[in-house]
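Of the protein chains in this complex, one is absent; all others appear in place.
Note that the chains take the letters A and B in the order they are written out, and that residue 1 is the start of every chain.
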Amino acid sequence: MQFWIIQSLNSLALGGVLFLLASGFSLIFGLMRLANLAHGALFMVGAYIGANLLRKYAFIDLWMAALLSGLMVAAAGGLLERLVLRRLATNPLGQVLVTLGVSFIIADACLMVWGGDPIPVPTPSYLRRPLFVVGFAFPAYRVVVVGIAIATAIGLYLLLERTRLGAMIRAGVDDMDMARAVGIPVSKLFTAVFCLGAGIAGAAGVLAGPILSAYPGLDADMLPLALIVVILGGIGSLVGAFVGSFIIGFIYTFGTALVPDLAYVILFLPMIFIIAYSPQGLFGRMAT
Amino acid sequence: MSRIAAVLALLAMATIPLVAGEFYINLATQILIAAVFALSLNLLVGYGGLTSLGHASFLGFSAYACAWFSTRMGLGPTASVPIAILATTLMAAFFGLIALRATGLGFLMITLALSQVLWGLAYRWVGVTNGDNGMSGITRPEPFGISLASAGNYFWFTLVVSTIAFAMMTMFVSSAFGSSLQGTRDQPLRMAALGHNVWLVRWLTFVYAGFWAGVAGILYIYYHKYIHPTSLSISSSAEGLLSVIAGGAGTLSGPIAGAALLVLLKNYASAYVERWNMLLGFIFVLIVLVIPEGIVPGTRRLLGRLRRGDK
Partner (left out) sequence: MSAPVPALEIIALQKYFGGLPATQDVSLSVMQGERRLMIGPNGAGKTTLFNQITGDFLPTSGAIKLFGRDITQLSLHQRAHLGISRTYQIITLFGKNTLEHNIVLSLLGLSPSRWNALRPLSHYGHLRAEARAMLDRVGLGGLADRRVSEIAYGEKRRVEIAMALAQKPRLLLLDEPLAGLSSEERASVKTFIAAIPRETTLVMIEHDMDTALELADTVTLLNFGKIIVDGTRDEVIRDQRTRMVYLGE
């Protein structure tokens, strides 16, 4: 019983982390039709920046580190979009290849700067004590991560549905030419969305730090999970990313705990079923 | 004309073991293996318009299967090689069923996800793959009693296999089927309206490309006599894709030039700079931004312009 409850909570926590990662990917894909393969690398670089901020400056706590790291990664993402991806606007394949190249550069730069040993991200002291609910001890931080993911989901939903920026994004997703024709500044919108997606990934890296820590290969571990989440949930769908994240969170956590050798195979079984049934994923539009 | 050039090039290459040292012979072998792999990927990327980021799955799986059947099952190469290639082709048939539910970026993402699953499996399923330690203990076969243990003999063996592969793939793209394939790349709806089964054309190409990547995997495992999960990683797939795109997707000589470039860079540059992945990343960005059509068509265009300029 203990096992199932603890693993369920771990699944939820991983699902939360995955949502933070996949929501940005999905947001960018939905508007820009760009599969940002550097997303895992942005997540990793965020984790490294956060870990180092915490290590060097005593006055910075985890939340501030996440915020700062998110802002830095957002700025870097903005530069990438403005300086490189923009020039390839008519070449979606070229864009993907560039983001792939950038992911290699970032990953190797991280290895060069921060070395090959994992850097732990400490859990805030006040969240280290376990939470007791009906006699079971829960690691408090994991509960908080789930809370942050849900809050982010609600925040993104409100942003998309209730704000002017959101209305412009939705218009762009529905019909880019029409959006341009009615005077929506599509070019600025692209940069804003790319920054937002990158920033969430960067902050997510820090927030996931106490669970995953920062290590070389974190990007390669996370990217496929994010891809499977969005393929499963439907590329470009926020709801799909949310549902997909928790499905994958559960499958991956229980898979790793029960059949560690084959966790990866179990991970992709649901993907096969969903794609066979509906190539658009659970909540997606057609991905071409 | 080009046929004569090809024969001459082949003859020139056959003399490499007679004139060059072991280091260069091995370099040439690596280029040939990378070229077979890149050519097989080019069938999808260049001729089918299907950009796969998971093609290393087939090379790696075939190499693992061959190693596993040889070392764990004790099978000789006459059994383990055909079994490995068959298993790889079947896996390609299965992966194709899933990946070809989408095209474009969807296809790219599904092939990437599938290959990452395989990569993770190679790392985690230690009981079968020996995990991070990789599999070793493979000995090169002795076809018709000729030992392939020496660098020169293995080069000749690789040259024979890759020449067959090149000829078969050239035949494939210039055949009626190859024309249909290129039609489905350019105008899929029109092709369907003309009576071509677009999906089946793509799937068969996917399987065929998987088969040749499997052959490349066999050459790979007997060359290195060792296999590690890295062979299945995204950077392996990306190196193949970069060879195709850098050389010129949808041309026959492009991927060979691209593969040669990448193998040479990897061998020389990594002797001086440790950062191969970073270099790979920069080449990716550079190629896409500067010569998106690839080196071979790019050079051809440049030469054409120079020639016209002369007149």
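Brief remarks follow.
Keep in mind that, in the parts below, a residue touches a chain if its C-beta (ideal position, glycine included) is under 8 Å from a C-beta of that chain, and two chains touch if they have at least 3 such contacts.
The shown structure was predicted, so the numbers you read here are calculated from the model rather than taken from an experiment.
For the chain that is not shown, the touched chains among those present are B, taking the whole complex. Between the chain not shown and the residues B:79, B:149 or B:171, the one that touches is B:171. Within the full complex, the residue among B:8, B:126 or B:193 touching the omitted chain is B:193. Not every partner is drawn; the one left out touches chain B at residues 171-172, 174-180, 183, 186-187, 189-198, 208.
One rule holds for everything that comes next: only the chains that are shown with their structure count from here on.
Centre-to-centre separation between chain A and chain B, using Cα means, comes to 32 Å. Interface of chain B with chain A (complex): residues 51, 53, 97-98, 101-106, 108-110, 112-114, 116-118, 120-121, 124-128, 233-235, 238, 241, 245, 275, 277-278, 280-285, 288-289, 292. Against chain B, in their complex, chain A makes its touches with residues 29, 33, 35, 37, 84, 87-88, 91-94, 96-98, 100-109, 112, 220, 223-224, 227-228, 230-231, 235, 260-265, 267-268, 271-272, 275-276, 279, 287-288.
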